[in-house]
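Apart from one protein chain that is not included, each protein chain of the complex appears where it belongs.
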Amino acid sequence: MNSFGSLFRVSIYGESHGEGVGILIDGCPPGVKFSEEDMLEDLARRKAGGAGTTKRIESDYPKIMSGVCNGYTTGAPINIFFNNENTRSKDYSLFRRMPRPGHSDFVAEHKYSGYNDIRGGGHFSGRLTLGLVAAGVLAKRVVGDLQGGGIEVQGRLVEAGGVDVREYTGEQMELYMERIQQEGDSIGGVIEFTARNMPIGLGDPFFGSLESVMSQMIFSIPAVKGIEFGAGFEGCKLRGSQHNDRIMDREGHTASNNNGGVNGGISNGNDVVFRVGIKPTSSIFVPQETYNFEEKKMDELQIKGRHDSCIARRAVVVVENAAAIVLADLMLRARGINKNIFK
Amino acid sequence: MNSFGSLFRVSIYGESHGEGVGILIDGCPPGVKFSEEDMLEDLARRKAGGAGTTKRIESDYPKIMSGVCNGYTTGAPINIFFNNENTRSKDYSLFRRMPRPGHSDFVAEHKYSGYNDIRGGGHFSGRLTLGLVAAGVLAKRVVGDLQGGGIEVQGRLVEAGGVDVREYTGEQMELYMERIQQEGDSIGGVIEFTARNMPIGLGDPFFGSLESVMSQMIFSIPAVKGIEFGAGFEGCKLRGSQHNDRIMDREGHTASNNNGGVNGGISNGNDVVFRVGIKPTSSIFVPQETYNFEEKKMDELQIKGRHDSCIARRAVVVVENAAAIVLADLMLRARGINKNIFK
Amino acid sequence: MNSFGSLFRVSIYGESHGEGVGILIDGCPPGVKFSEEDMLEDLARRKAGGAGTTKRIESDYPKIMSGVCNGYTTGAPINIFFNNENTRSKDYSLFRRMPRPGHSDFVAEHKYSGYNDIRGGGHFSGRLTLGLVAAGVLAKRVVGDLQGGGIEVQGRLVEAGGVDVREYTGEQMELYMERIQQEGDSIGGVIEFTARNMPIGLGDPFFGSLESVMSQMIFSIPAVKGIEFGAGFEGCKLRGSQHNDRIMDREGHTASNNNGGVNGGISNGNDVVFRVGIKPTSSIFVPQETYNFEEKKMDELQIKGRHDSCIARRAVVVVENAAAIVLADLMLRARGINKNIFK
Partner (left out) sequence: MNSFGSLFRVSIYGESHGEGVGILIDGCPPGVKFSEEDMLEDLARRKAGGAGTTKRIESDYPKIMSGVCNGYTTGAPINIFFNNENTRSKDYSLFRRMPRPGHSDFVAEHKYSGYNDIRGGGHFSGRLTLGLVAAGVLAKRVVGDLQGGGIEVQGRLVEAGGVDVREYTGEQMELYMERIQQEGDSIGGVIEFTARNMPIGLGDPFFGSLESVMSQMIFSIPAVKGIEFGAGFEGCKLRGSQHNDRIMDREGHTASNNNGGVNGGISNGNDVVFRVGIKPTSSIFVPQETYNFEEKKMDELQIKGRHDSCIARRAVVVVENAAAIVLADLMLRARGINKNIFK
């Protein structure tokens, strides 16, 4: 279950403080132009600091280990690896004794009978999302391979800590984040995803519905706690006469988009729109109570080190690229089963 | 992609106005007591009318076609079939010319090059969820097979048409529904799911996370437009210091349950809680505008027949049982990989 | 694991003496002409008696339960069901006490903790292959959907009881079979499969190689004990200079076909050729020794009823059609991943 997809398949692996993290991509069409440099822009968007950060980020530099030759995908599995650097040899045994609230410490200890790698979150680390960003760069090119220009995807942060940040300038955002960081606390956020220039016909009824496979993918991103398509939960308060999207022309364009571009699990040609709820990072510097398994009592835990105050910011490109992976897989599936589906 | 699961696998099939609908279940442990009668209670809950409806519903009577012998599952695939009765030979060609807003009519026509069975919604019909309810009855028994009593699942309607209905009496609910029906319109709702007596360790990191596979399943239920776990979208407005669930004892019980019983994609032993947004039924009697593909212009559409005014009511047991299917699969997976995971 | 395939997927179910047997087909392209009558010819070939048998075989009449409308596949899952008739209420408990040598009796008892349906072989019955034949009829049409005429598949019996029967007339064959039957014994055989007009490019390197997925499918047919491609085991005695197939023209036609039309796991455009070894039916009327679990000693078992003396004859069409299912799936996969693969 470290794999996702039926034709364009991705498998992730790695640990935060081990050798590195990576992703293995199977079923990518041959002949897609692709290089390590092509990933740098999106990887930079995931980097702490966001805009203004240098593109040359040594520790997140992707290494293509297989499946690309002379600058093009070969059709063979593509392995992309990120070497871990500067991992400090800290003592993590504290978190076995006193599992961090909101973290995977406690469940991992049970599920893996205590053999899990706990250093830096191990396999549960957000660092694993580097692979999703990398594979998403490739997926974006695959979904661009349709007559009429191809699909364009975009994620953006619309809410942070309960505040609508759509009109925040970069400076305002930085000030906001700094304040949270100084308090040693963290905030969550909401990310909105949009796919434009969608073909009609991606997704299958029921278990392979666009919403089903998209949500499976999106919930695999750490800290995601909710997803809603189109008008979402607010739309569930409407009457049918308000919610139904009137079809306006022969291409199926609708007057409203309460269904988020999906009917019956299948893309209807309008923009695919969904929102993702990201919980506040559980790693905070505020002292917290948790159970001390050694002393068998509640105890105060003080986490040290560097952490994100708002992981939602960095998750924007992860959501965007992870969604592109899903669309690529659905596109290949649809073309395989019905050769006439795309013009 | 009509299949779901890795060990306890379900595949659905059928059409609203064809021979019938059904579900095929693979990987069910042998020796589970199971009969057609065992499904009647949950099937009755799905029936229009809800409480007070007779358990003997002729048209929704399940027929076990394979995999059960002498009242017990055999270990072979289990096929459960529901015969279609009283399907009226209405002319559905109207909906090819004038696709219903919010329906699958338009996308199905494109995806299947016009060969889709459009009668009564065909394969997209909510009638397909009969199979999910049936398989869920079996899944509930499978997840009950754990020392300490087994998992107990429950769905309930918490919101209908934007109104909190948790304290509504049956009578108040009926009055509410009748009013909507008389207006020829429909309302959506929100369903809350709870699983109690959860073991620690169900779900895998990333693509196999409990939230990932649960949401894949839940979005396969027609009309679902959103899902959120624990504190969900509201929780994303909190600070980390507020959202983190303090661990209170050696069993991992937490003071709050903002994470909905899941950390790092894995059940933490607390109740698994999620909410599902169901959009208002798109079939309404209020006249609607849509595109007329024959006359190549916008036109008014008037739908006739009988439809649900609030499909969310009937979806409660569908969500509950579909979720049980997911938990059964995760339980078998976990036991297969780590023989020591459950006490 | 009752399912096979990645896009064109089949799942089988049923028991010999239960309600019936069937197959569920997912991922079939829409718009394929298909009816119950279309299956009768191949089903008749599977029927005991072979050539000269009426096409109208009451007990093996297929019923399309879903996925076909107005004579064409709709794109939705296709369920084909065969009702069981004339199943005699014999006492099968004997085979729990004294498992038949060469049968599944003993292993099924253990694997399913005694809950398996043992009547007539239950889920292990050769009757389950009806579904493979039915789905193969559809698969043949799918693989016929290629420019240049499409793939043609053919199975034939080349050896029976160690005798080369390629030049046997129908009459000679009947005499041969009758003799074996009178002795109360059974014989095995070898079936040769050929696929003509193959496109280049079906199959993937390694786990998805044409030979890998073909053999997975073929070994799912009861009584199969071996498979070899092209020159097979005999070819393994050759020198490389003898075995290598010289390429003769730009279409890749080769002078010999020792590789059976497959290089590197991928079809090379030459005929795909393989041979399948079918063991002699284990059900025989000759008295046999087996362990008596009740009396805890070796004992003599005498099986009664009607059985095939040479199941290999009836397996010819099963192999042919099962192979077509594989080719259909590989064709859809190849088209999905590389849109330029077929001219």
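Letters A, B and C mark the chains as written, and numbering starts fresh at 1 in each.
The definition used in the following text is that contacts are C-beta pairs under 8 Å (C-beta built on N, C-alpha and C of every residue); 3 or more make two chains touch, one makes a residue touch a chain.
This is a predicted model, so every value here is computed, not measured.
Engineer: From the listed residues A:Gly27, A:Pro199 or A:Gly240, report the one that touches the chain absent from this view.
Structural biologist: Checking the options A:Gly27, A:Pro199 or A:Gly240, the one contacting the hidden chain is A:Gly27.
Engineer: Determine and list the chain A residues touching the chain excluded from the picture.
Structural biologist: Residues 1-3, 9, 11-15, 18-22, 24, 26-27, 30-31, 63-67, 69, 72-79, 81, 111-117, 119, 122-123 of chain A touch the chain absent from view.
Engineer: Spell out the interface residues on chain B facing the chain that's missing from view.
Structural biologist: 6-8, 27-30, 75-76, 145, 205, 332-339
Engineer: Pick out the residues on chain C that sit against the missing chain.
Structural biologist: 1-4, 6, 12, 99-104, 106-108, 110-113, 123-124, 128, 159, 161-162, 185-190, 200-201, 204-209, 211-220, 222, 224-233, 235-250, 252, 254, 258-260, 263-268, 277-284, 286, 288-291, 293, 296, 298, 312, 333-334, 338, 340-341
Just so it is clear, only the chains that are shown with their structure count from here on.
Engineer: Based on the averaged CA atom positions, which chain is farthest from chain C?
Structural biologist: Taking each chain's C-alpha mean as its centre, the farthest from chain C is A.
Engineer: Could you put a whole-Å number on the gap between the CA centroids of chain A and chain B?
Structural biologist: It comes to 26 Å between the two C-alpha centres.
Engineer: What parts of chain C, by residue number, touch at least two of the other chains?
Structural biologist: 27, 30, 75-76
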